[in-house]
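One protein chain is absent from this view; the other protein chains keep their places.
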Amino acid sequence: MAKTIETVEAALSGPTPGQVLRGRIFGHRGLMFGGVVLAAICIVALLAPVLAPHDPYSQNLLARMQPPVWFDKGTWDHPLGTDHLGRDYLSRLIYGARISLLIGGVAALISGLIGTLMGVAAGYFGGKVDTVVTFIINVRLAMPVVLVALAVVAVFGGSLQVVILVLGLLLWDRFAVVMRSSTQQLRSMEYVNAARAIGCSTSRIVFSEIMPNIVNSLIVVVTLEMAHAILLEAALSFLGLGVQPPTPSWGLMVAEGKKMLLFEPWLIAIPGVALFVLVLVINLLGDGLRDVSAPENRN
Amino acid sequence: MDNILSVRDLRVDIPLAGGTLHAVRGLNFDLARGETLCIVGESGSGKSLTSLAIMGLLPKMAQRRADKLEFSGIDLSSAKNRQMRSLRGDRISMIFQEPMTSLNPAYTIGDQLTEALLLHRKVGRKAAEARAIELLEKVGITAAASRLEQYPHQLSGGLRQRVMIAMALMAEPDLIIADEPTTALDVTIQAQILRLLVDLQREMNMAMILITHDLGVVARVADKVAIMYAGEVIESGSSKDVFTAPQHPYTRGLLRCIPVPGKTKPGEHLGSIPGIVPSLIGKTQGCAFRGRCDVAIDACAHDIPERASVEGHLYRCVHDNSQTQFSASGEINTTSQSEGRL
Amino acid sequence: MIYTLKRLGLAILVALAVSMLSFTLLHLSGDPASAIAGESATDADIAAIRAFYGFDRPLIVQYADWLFSALRGDFGESYYFQLPVAQLIGDRLSITMTLGICGITFAILTAVPLGVAAAVRPNSMIDRVALFISVMGQAMPSFWFGLVLVVIFSIKFRLLPPSGTDGWQNFVMPTVVLGYYAMPAIMRLTRAGMLDVLSADYVRTARAKGASEMRVMFKHALRNAIIPVVSLSAVQMGFMLGGSIVVESIFALHGAGYLAWESIGRNDLPTVQALILIFALFYIVFTFLSDLLNAWLDPRMRVG
Partner (left out) sequence: MKTVLKGASLFALTMLAASGSALAGKADDTLNISFTKELENVDGYFNSSREGVIMQRTVWDSLLYRDPETGEYKGNLATDWKWVDDVTLDLDLRKGVKFHNGADFTADDVVYTVNWVVDPAHGVKTQRNVNWMKSTEKLDDYKVRLHLKAPFPAAFEYLSGPVPIYPHEYYAKVGPSGMGQNPVGTGPYKVVSVEPGKHFVLEKFDGYFKDSPKGQPKIGHLDIRTIPDINTEAAELFSGGLDWIWQVPADQAEKLKEMDQFTVANESTMRIGYIDMDAAGRTGEKNPMTDVRVRRAVAHAIDRQAIVDGLLKGKSKVVDAACFPTQFGCTDDVTKYDYDPEKAKELLAEAGYPDGFTIDFYAYRDREYAEALANYLNAVGIKTNFKLLQYSALRELRMKQGTPMSFQTWGSYSINDASAIVSQFFKLGSLDTARDEEIKKWLDVADSSIDPEKRKEYYAKAFKKIADQAYWVPLFSYNANYVFTKDLDYTPTTDAIPRFFQMSWK
């Protein structure tokens, strides 16, 4: 009798939550692919000085736009050819990974801080704070991002810092919206009420009760905004108002190769594909994380 | 009496990652015009799936098999989608348990009421609306004509369920399936709605399958009763037989949970059945109730024979309970556990 | 009614805040006089221009001045074109609007059916294809996509003109590029909404009435699933108009986005200022209209 009950219970109890999560992560192809490729890009970026065959800044005006190795005139000395100033394209691509990741990462960090702060404040305090924050979000959404970013960069001059700052200051809206609604939901939860009832300070409730519970959706938004920032930087650079040369940013490389699109399409294809892959894997990672953290809300 | 619905060995399987969930396992029953069959069981016992299986509205992943699934001479198990569609809402209709969400928020009551009639009958909008008003009045809704222009969110839960009932009756179906039509409503309204439903069923001489866990209701309205447990009918028969001479330990446990006016003393604990329903994934053998049953023996883990106490009163138990009558107290635990409570 | 008024008041406040922010931001660049004067101007030219346009006044005075004129529909005169900004923009806006409307229509017409199809058969081939298309769209830089289209359709097959605004053919590629930008989000939301709605009780009710799959899908499910999509489309439309800069520069569509980009380069403040405000107004109007449309689609949102 006791044995049968055990069997029944064994049949009922599934794998542990940890096992489930691990299973979901490793079973999710998009997530795995995104994670692995992104990790690879990060490693390449970190090891740039070791991996790059040439100095990404050293120019040779008499060896400009040499084609990659798979073209008839290509050589192994410059596996991906050289750019419009005769700089090694592969080396610039490798160093460019640092820039793109930096732009995406720091811009997402800044906007994440601003957005989360505003969203949590609005969601937690409600009332007038919420009204004000919602208004600010509305104002922000109504501002045409590309246009304002262009104008600001034009005013302050393009540089890595300015571009990162502008993107960081413009892309916080999604953070604010998501964090606001997540916090609103949590605030009415019993354990938050309980914490308040036993007299926990606001900051303690926010940091130990609210934050740990919104971190999942936060990470998903971080990936989305990272991808967004990288694409937007590329667009700004394409329009001539992004980071400044000789910085080897992929967006800038596309912009520099743009002029020769018809004649040397590989110049734009190489950084374009790199950009596409980077944004793709970040998105896959974000989608995957969302699936894994809340499988019932897929998409 | 001709059976309008005949079901033999109805099975519903749901393939899941961990194995196949046998949600409904070998259901049999017959239903004639004018009769009411009550299917009783805990949540997850497969009663809602049974009703959806008859309607042909099972979720996509669920697989339905039956030796016989015949409605009014039509073999439902082999019927094409088109044929099923022409039956649904016309000759078979259904009332769902969630009046709050079962009405489309985007359309007026009038639109939704007349839809079935307009789909199945060659009637004009005017005529359909007239019929809608007539039925709304019949289900006790005042100012019926003005309700047609209203949207679901403008109605209370009770009113919405009345609308749902009216909607099911629009085409004067032969069979009406009501899946816990009162669960979501206030207790005071529950009784009214049920009363209404039963009156209408009798008035229109329809067959009705009423899915409920309110045994009090069952006792009042059912002609036939089927008790489901873990996807199986563990006891079935005429209402009178089942209520007066429950055979299966589970049925007996259930009956003990009903307060009986005059018999149950104030403050007295109502019966409850401790334990939980076992998983139905994979191959199951033996009595599913044995884990909670006080009279379980080793033989319960093997195939259980179907027994009949009297003609048409069937149950599945290793014990031939018709011989050993249980006393009304003692064997079945009466502590108040919530798990198995209905 | 009160709701509508409140909503309207809020919209006006938002517009005001945007204009104030952008005005301040743009005037941080300092004195636009040298921009107006052009490359070969002397100091004297610039001094004359400074006095002529009144850049020596305090910023707040300049803003107030601008605002009150703007309220009368007078956005000043373009420093660069010497034409009233209103006239200049009016001219270009029709192109950007055409592009925006075509783009959002294209996005909706591809995203919604694809999203519905994907939701009807989750994890099927079509679902995967839809997901693939949307993931591609999210990762593909639009300038790259535009240039690739030019190479293929204008040069290789000579099917479409690479630039200009002479006929409908000129709008095909820009529409596709712009629409593809907005499409993934709409597709995903449609899919998610449909998945949600298809498991809703009222869809089961409709099926129980014997409604055909088509009727269930389009009359009962889509009508409800489309509500958030309408809001999103309005937002995307606003973004698209503001973001049409890249597309317009590739295809030489002389629309408002392109004008904005050029005007930034030329420090043509009145034009940039007016364009930012107009794009913001578009966003505000679109979201407002989408609220109205949603109220029509979803009676629960109707107030009064």
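A few notes on this one:
By letter and in written order, the chains are A, B and C; residue numbering begins at 1 in each of them.
Definition applied: a contact is a pair of C-beta atoms (placed from the backbone, for glycine too) under 8 Å apart; a residue touches a chain by one contact, two chains touch by 3 or more.
Since the model is a prediction, treat every value here as computed from it, not as a measurement.
Contacts of the undisplayed chain with visible chains (whole complex): A, C.
Only one of the listed residues, C:Arg7, C:His27, C:Arg215 or C:His254, touches the absent chain: C:His254. Although one chain is not drawn, the whole complex shows that of C:Leu10, C:Ile101 or C:Val151 it is C:Val151 that touches it.
Shown as candidates are C:Leu8, C:Leu59 or C:Leu83; the residue that touches the absent chain is C:Leu83. Against the chain not shown here, chain C presents residues 29-32, 34-46, 48-49, 52, 78, 80-84, 88, 91, 147, 150-151, 154-156, 158, 161-165, 249-252, 254, 258-259, 262, 265-267. Panel shows chain A; residues 57-59, 61-62, 64-65, 67-68, 70-71, 84-86, 154-155, 157-159, 244-246, 256, 258-266, 269-270, 273 of it touch the chain omitted from the view.
In this text, only the chains that are shown with their structure count from here on.
The centroid of the Cα atoms in chain A and the matching centroid in chain B are 52 Å apart. With each centre defined as the average position of its C-alpha atoms, the distance from chain A to chain C rounds to 23 Å. Annotation for chain B: no residues touch two or more other chains.
Residues 55, 57, 81, 84-90, 93-94, 96, 98, 101-108, 112, 115-116, 119-120, 151, 153, 164, 167 of chain B touch chain C in their complex. Of all the residues in chain C, the ones that touch chain B in their complex are 200-202, 204-213, 215, 220, 223-224, 297-300.
Taken in their complex, chain C has these residues touching chain A: 10, 13-15, 17-18, 21-22, 25-26, 28-29, 135-136, 138-144, 147, 151, 155, 188, 191-192, 195, 235, 238-239, 241-243, 245-246, 249, 257, 260-261, 264-265, 267, 272, 275-276, 279-280, 283-284.
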